[in-house]
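The complex appears here without one of its protein chains, the remainder shown in place.
As written, the chain order gives the labels A and B, with residue 1 at the start of each chain.
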Amino acid sequence: MTPQFLETVTTRANAQIDPSLHVWGFEITIYLFLGGIVAGIFILAAALELVSGARPLSRFLRPVPFAALALLSVGMLALWLDLEHRLWAWRFYAVFRPTSPMSWGAWILWLVYPVGLAWGLGSLGSEERGVLRRWVPGVLRSAFEGILAFADKRRRSILVAAVLVGTSLGLYTGLLLGTMPSRLAWNSAVLGPLFLASGVSTGAATLLLLRLDDAERKTLVRWDAIAIGVELVLIVLLFLGWATSGEAGRFAAHSFLGGPYTAVFWSLVVVMGLLVPLAMEFLESRRHLRFVVIVPVLILAGGLALRWILLAAGQASSFRLLP
Amino acid sequence: MTFPLYPHGLFGTYAGLLVGTLVGVAFGFVLERAGFGRARNLAAQFYLTDLRVLKVMFSAIVTACVGMAFLAGIGVLDLALITVPETFLWPQLVGGLLLGAGFIVSGYCPGTGVVAVASGNLDAVAAIGGIMAGSLAFGFGYGPLESFYKSGAMGVVRIDRLLGVPISVVAAAVVAMAVGAFLGGEKLEAIFAPRQGELVPASPARVKVRVFSGFAVVAALALVALALPARHAVLAAKPEQRISAVALAKDLVASPQSWWVVDLRPEAVAEKGRLPGAIVVGPEEKGAAAAANLAATRKLVIYSQSDLAAPPEGVKRFAGEIYVLKGGYDAWKAEVLTAPRAEENPTAAQSADFKVRLALYARYTGAASTTGPARSEPRPAAPAAEPKKGGGC
Partner (left out) sequence: MPERPFWNPYVAGVVLGLVLLGSFLVMGFGLGSSGAVTRFAAFGAHLVAPKTVETNAYFSQYYGPGKHVLEDWLVFEVLGVFLGGVLGAYSAGRLKLGIEKGQRATTAQRLFLAVVGGVLMGFAARLARGCTSGQALTGGAALSLGSWVFMMAVFTGGYLVAPLVRREWR
């Protein structure tokens, strides 16, 4: 099958239909970025409680599940804005197509909400519950109490579910790109894990912006450092995969190794978003330096740049450009 | 002549930008460690209580200058490829005075301001904001300023060339001058710091001896290198070669990194359309001289609008192979940028040629290669399966 034909059948990208596939703009970047953060928050905040076995120590960590859902809603709003037929978005939920990554994604997104709500309600202290009780209308009072009782009783299962749902969400943001073989720079199975690792790291960075308890902060910084390390390894694997996958892969790799995305990728993502924050986290634990806000800010900027650059590079790399 | 690396085309523009980030990280780190993230350390220079700015800046200039003189002396560095800021005497004099005034008023210069922002100094944020406003003011007021901005133009003036002495001699003089300035500066510190109730900055003799003698040794080595036999570039008369548009087009696809393409037409004409990757140098001898200074690691091809009988004299000093594009840009347009016409009953050779031309046409114009008339192609009876390459595991 010639490259041109492959493009025509898989992405409609030929001169007669779509001259180029520059159709995913900032909306998708925002969605992938926020989706990654939410995935990271779900995994980390739930894991923190699973590991320590105690409710969140700091006041700021308790409403985090709700904040995560709000962030995800902003992301989904961006996703919805990107749709061509916005009024038909509900049709995603009329079917489930096991072969379509977008269908999986649509359903995973809905799964996040009930899990997040149950987890968040269970995290609330008695004082906050009292406030909520006053706001709930009488008809729903018993249902509300039932949910609270369920959230308390099944706390552990809900936390495990939050970790699982977060993992699927994080993986999905990468797989969405990874399953499109006609975009050379996305054609890699590493993209899923890479976006998951980046999501965990940006999620940790978001949590670190809150005023946390010292012990929680220490754990999060350690986990964040691990996530950044994994991310660096996955970036190496991404390039190894490209280098060993024939002409198309080498072409994709070239745009990051000498091509137009070289400087932004290595400078903004690897140096600014990964190496410098990692070095600072290392210094923090080694030399007992104060925690500074610039570490999470750099990580968040790097995570946004990673998604932005991969999205743009993927859309710019096509079989038709192969020499 | 291995260095500098970048002009030899070892890595592209974008990898160069990445080098910029890494060089910047080192630059920023050293500036911070030198104490330049603090306005008071910088301002002390102008009240003579702590001449840190002078010491750091001159040590850096001396190090880089003697280093370059030495490396050029032993033939590792090609000084002709080092970019030297052009001299515009009057704007640089006035700009310097104004910048000095701005420096002491704001407490930072642009580079140290960035480092100060990085270390959390909010006054530096204000200073950088001011610098942005100031550069915008210059840009929007550029009209009436233009003639002054371009006054006193002397081109690239290197002090060693001006004096007509080898660079290592000037470098040695700079070392002597700098050491004198350092010793004099420390005397000033000893006078002025106590007057303002501050401690005289510590300056251990051991460090001074090591640094100054290091400067002296490298400068001496650079002077000794003058005795080395000079490598004269062989300026043998080279017969220039001629290359057809199609042949060049093919080779530019196959190995774009092996060519310097130089456009000798006026800039306004070249703006409208030129060969991909062509460097526009202007039609005069000055442009030709610029072309001759390109690194000889690539072949040079020059072209004008129509055929060039012979390359301009200046170009001939180019050290590598020189080619002239046969027929100039007109030929390129006719042979590469125009869709090839198919023969009625092509021979195998004609058909192969047509295919190449069609592919080149598609490559350089972006037109889909399948849209051309396909008649010329003698179709095989059955689609031959492509031989599968490699892959056994």
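Definition applied: contacts are C-beta pairs under 8 Å (C-beta built on N, C-alpha and C of every residue); 3 or more make two chains touch, one makes a residue touch a chain.
In this text the structure is predicted, and so the values were computed from the model without any measurement.
Checked against the hidden chain, the listed residues B:Leu5, B:Ala334 or B:Ala352 yield one contact partner: B:Leu5.
Residues of chain A in touch with the missing chain: 263, 267-268, 271-272, 276, 279-280, 283, 287-290, 292, 294, 298.
In the analysis below, only the chains that are shown with their structure count from here on.
Listing the residues of chain B that touch chain A in their complex gives 11-12, 14-18, 20-22, 25, 253, 368, 370.
Note for the complex: chain A touches chain B at residues 4, 14-15, 257-263, 266-267, 271, 323.
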